[in-house]
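Got a structure for you, written out below as structure tokens; questions coming shortly.
The other protein chains are all here in position, but one chain of the complex has been omitted.
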Amino acid sequence: MNDGRTTKAISGMDSVNTTVLGADEIILNMGPQHPSTHGVLRVKLKLDGERVAGSECIIGYLHRGVEKIAEHRSYQQFAPYVDRMDYVAAVSNGLGYCEAVEKLLGTEAPPRARVVRTILTELQRIASHLLWLGTHALDIGALTPVFYCFREREEILKIFEKYCGARLTTHAFRIGGLQYETYDGFEEDTKRFCNDFAHKIDEYETLLTENRIWVGRTKGVGILNAADAIALGVTGPVLRASGVQWDLRKAQPYAAYEQYEFDIPTRDTGDTYDRYVVRMEEMRQSRRICLQAVENIPTGPIMARIGKVLKPPPGEVYHSIEAPKGELGYYIVSDGTTQPYRVRVRPPSFINLQAFDRMAKGALIADVVAIIGTIDIVLGEVDR
Amino acid sequence: MGHLIPPSILPYVLPVLYAVVIVAVLPLLAGYIVLMERKVMADMQARLGPMRVGPHGLLQPIADAVKLLLKEDIIPDKADKLMFWFAPLVSVTMALLAYSALAIGPAFQIADLNIGLLFILAISSLGIYGIVLGGWASNSHYSLLGALRSAAQLVSYETAAGLALISVLLLAGSLSMKDIVQAQSDQGVWFAFSVPFGFFIYLVGSIAETNRAPFDLPEAESELVAGYMTEYSGFRWSLYFLAEYANMIIVAGIATTLFLGGWLRPGARYHEHIPGTAIEWLDALPALLTLGVALYSLSLAPKQPVKIQKIVMLLVAALCLMVAGVLAGALFAPPAVLQGIHGAFWFMAKVFAYIYAFLWIRFTFPRYRFDQLMRLGWRFLIPLALVNVIGVGVAIVLRQQWAWGPIVSLIPTTLGTLGVAMLLAKDDAPVAEAQTADGE
Partner (left out) sequence: MQTLNQALFIFFAVLAVVSAILLVTRRNIVHGAVFLITTLLSTAGIFLLLEAEFLFIVQVILYVGGIMVLFVFVIMLVNLDDSMRQVQFNRQWFVAGALALVLAAQFLFAIWAGRGALRLPAMAGEISPKNTEAVADALFSHYMLPFEIASILLLVAMIGAVVMAKRRVE
């Protein structure tokens, strides 16, 4: 199970050598290079005519040994590596890791740092969902929303660049707090973005939400009911669209989330359309959080007093946050030295991807692409 | 001039000349429609589109054509060579052949067949062989499936579009393209306004017939089944491409002739003159528009970064000036010439407007899944088209028996078809027919 090269076949596909199994059954291979698998994902589908009878996801094409590397780096040295896992939402990866180590050290970041972290993480959530929306719509055939989404995402990335110098792999946070103070104009930029964004997201909704073709392509496709979702360990928007009200920001608040008012969007069918609606609504809620946070950033220090050399006492900690894609968890075992004994990452995409087989069973080939898109996976996270 | 040419050949000179013009101009026109598509796409996606090759990308089609001609001609190993060579040929030939019955202006028609419309439909239906044989010749399971799906889609939507055309034929009373435009001229109102449902059905049917989004599943890159064109590259592929865009123009030409008044000037009854002259405002419009384009190009010329782009921009401005000159000169010519030249202008303007609608729809809507596509064609469009035809029949009875006016008689038709459409649309709600019950 630690070897992430192949997943076990979940459906009854014992032999994958033959290409023609019966009169109507064939095995179709999608990827690893494919315009719609969002990274190097290989999917083997067993087709019965037009319908998918079983599937197997073969991953590991992007495995870089991140967890092993962690055993040979100091805690601060490892921080930039976590950005590269979910490279679409780097800031939240950093948040999870820094908070996990802070828990291990028994400290907490100062209030100002926590609020700024919240703002940046919520902006990152919006950016991640925008990328998801653009690519998902593109797979289903809507050629225009992707450009609009990237235009909004550009604004967020500009804020990140002004803040920490990088757009994508930001390493925005440090263990114990923040390295950089917010730049002059940070609040204005954020407010301006949030005010523009409300209008923009309504525009995207007019393009897709009530569109007959969009509804026809997404309603009833890739249904995952609540019981299955919980049994498979699915988290994030996928879980909430299936009817389970579970969001770590409310259930186990971290950073500065308990100070703010926001809703957790939930739907009940668990099909692709519901996941779309949940993520659209989440973008709105993130905007709400940002606006509340930006009104009132407390003054004070941005870094806790933890010293330059970090030697956490021996012990272990598991800390998870609500990343845009689901529950991102870090299980860190310390043996008292400057380098962790073990860092295990619980990537949301990896576990959500296991629901793919359940969702794809009985679907048509043309829906497979929509289902892969709706789980919102990033292969960097799946393979680490 | 009639004295120089022996009388036995005289009737053939003009049609042959027109045919040569069409065959020569069409590839260029198709190329520029591709450029138009890229620019319109870019505009809708908040970006600029091709800007480098020629000023504002105006030489892009030429660059693309040269590239395609110079590409290596790859034939898959086990492909059926005869069919592989033959299939794109069929597509292009049929696409070009359909132009022989199209009337671009009152004087610009290769052959005024009295079955003109049926001829174009027949030739369009022959174009299916290009797709099917191309898919077969590629010797790939998925190319073949994609080709057969494409063909099935074409056949289904051709039926719906044909039925929509029939409703117009009933009103026009003739299959000849010229007579249909004449009927609209007599009526004073274009058929798009008097039979709007016919227009709508034809619009949707024509989008599906040319394999354009939202009906382009057989061709889309992100789908699993590769399209029939996959194994073709270089010149052969450009033949398919030319056939597709030529088909688009033909379909737009049919829609223009039947629904949008052909070469009739919009506002044909509006005869306000420019004070002091005998020229009507609307007649002066084409020349003024082209002059405006010419001046705009002239103003853009100094701003181009590279010298060759400046030169091309000036050439474009010169070309537009020439066209404006011809259009303006026609104002002072006898009415037949005026109608001929301006008719061609209005026809092309309407064709481009229709194609713009195609592009607009392509970049706004997602793609239909194949079964949803077929369901839409057979369970919504064809019944609606049938109801429309019956409704038009009722309108004709109203006209003949009770002497209702040409437009008034069609109001019950439109209302009835609207009612049926709403019923069918509700019945056809996007239901979760997609998945069989899971639970294994």
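As written, the chain order gives the labels A and B, with residue 1 at the start of each chain.
The rule we apply is simple: a residue touches a chain if its C-beta (ideal position, glycine included) is under 8 Å from a C-beta of that chain, and two chains touch if they have at least 3 such contacts.
Predicted, not measured: the structure shown is a model, and the values here were computed from it.
In the whole complex the chain that is left out makes contact with B. From the options B:L69, B:V155 or B:A336, the residue with contact to the unseen chain in the full assembly is B:V155. Within the complete assembly, B:F86 is the residue of B:Y32, B:F86, B:W281 or B:W404 that touches the hidden chain.
The chain that is not drawn here is touched, among residues B:L126, B:L170, B:A268 or B:L300, by B:L126.
Residue-level contact of subunit B with the missing chain is found at 8, 80, 82-83, 86, 113-115, 118-119, 121-123, 125-126, 128-129, 132-133, 136, 144, 148, 151, 155, 175.
In this section, only the chains that are shown with their structure count from here on.
Subunit A and subunit B have CA centres that are 45 Å apart.
Listed in rising order, the residues of subunit B touching subunit A in the complex are 41, 44-47, 213-214, 216-217, 220-225, 362-372, 430-438, 440. Residues 11, 28, 30, 35-36, 50-51, 137-144, 147-148, 151, 207-208, 211-217, 219-223, 271, 358, 361-369 of subunit A are the ones that touch subunit B when the two sit in their complex.
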